[in-house]
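Other chains dropped; remaining ones untouched in position.
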Amino acid sequence: MKTLTKELWMEVPERRGIVSIHREVEQLVRESQVHDGMVLINAMHITASVFINDNESGLHADYERWLEELVPFNAGSDPATGGYLHNRTGEDNADAHHKRQIMGREVVVAITDGKLHLGPWEHLFYYEFDGRRRKRVLVKIIGE
Amino acid sequence: MKTLTKELWMEVPERRGIVSIHREVEQLVRESQVHDGMVLINAMHITASVFINDNESGLHADYERWLEELVPFNAGSDPATGGYLHNRTGEDNADAHHKRQIMGREVVVAITDGKLHLGPWEHLFYYEFDGRRRKRVLVKIIGE
């Protein structure tokens, strides 16, 4: 069995942002020399997601608006006024812990013939929900 | 290590629909002759999901109504009237790209003793959110 393990460092300059990690993961699959296997790509932080969807800026703006409707940012800690109990810890990022559950922590992608085995429009993204600091994405490849 | 890779072709005649892929995946696990391992099953299209839940038509109708509440179909591209920016591309399927995030892209299932290692009610489904055309589900098995 061959394996490759790599942490990709991210720093999104705003609170939220969607960043393509597609080419980095493609490159790591090549480096791994795995012909047949699987690659796990996951956020290592609990206020961020890794997901696969369209590389289209309008959709990304739609996601932003939609997630904000489902679970609005609110720095307060009183649920009666839209805040979150989590923010009693001194954090203001409770919404981010919720948004990441909708968008997901991780994806697992097949490797076939030495390449990511993806459909025509599948594109790999990191979604930051509480940025302005350094974070990591883990890429773990196993196979042979 | 043994591997098996198979693309299952789907064509759902309506815009949305839930289709069992359980027996096909069971059959592929048998064919793979993998005794101990994992199987990844993922939609290869970004307006569809693979998920595991109950094989019960009432629940499936509940999902339909619920997803439509969380992210209604709207062919328009003006957010002020319930549309989506993504639809400016000429598509009308922005809602589908959202619904698939709720229901998920993929599942990973253990293989033990040569079989899918599932609980008593776990059933594998494909969920189409933008049908009326041919699409694929990928099944990737690794193990030994």
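Just so it is clear, A and B label the chains in written order, and each chain counts residues from 1 on its own.
To be clear about the criterion, a contact is a pair of C-beta atoms (placed from the backbone, for glycine too) under 8 Å apart; a residue touches a chain by one contact, two chains touch by 3 or more.
Values in this document were obtained by computation on a predicted structure and should not be read as measured data.
Summary of assembly composition: all chains derive from one sequence, 2 are present in place, and the complete complex in the structure file consists of 3 copies.
Please note the rule applied: only the chains that are shown with their structure count from here on.
For this pair, chain A with chain B, the centres built from the Cα atoms lie 20 Å apart.
Per the touch definition, chain B reaches chain A in the complex via residues 1, 3, 5, 38, 40, 42-46, 70-71, 77, 79, 84-89, 94, 97-98, 100-102, 104-106, 108, 136, 138, 140, 142. Of all residues in chain A, those touching chain B in their complex are 1, 36-38, 51-54, 56, 58-59, 61-63, 65-66, 70, 102-104, 107-110, 112, 117-122, 142-144.
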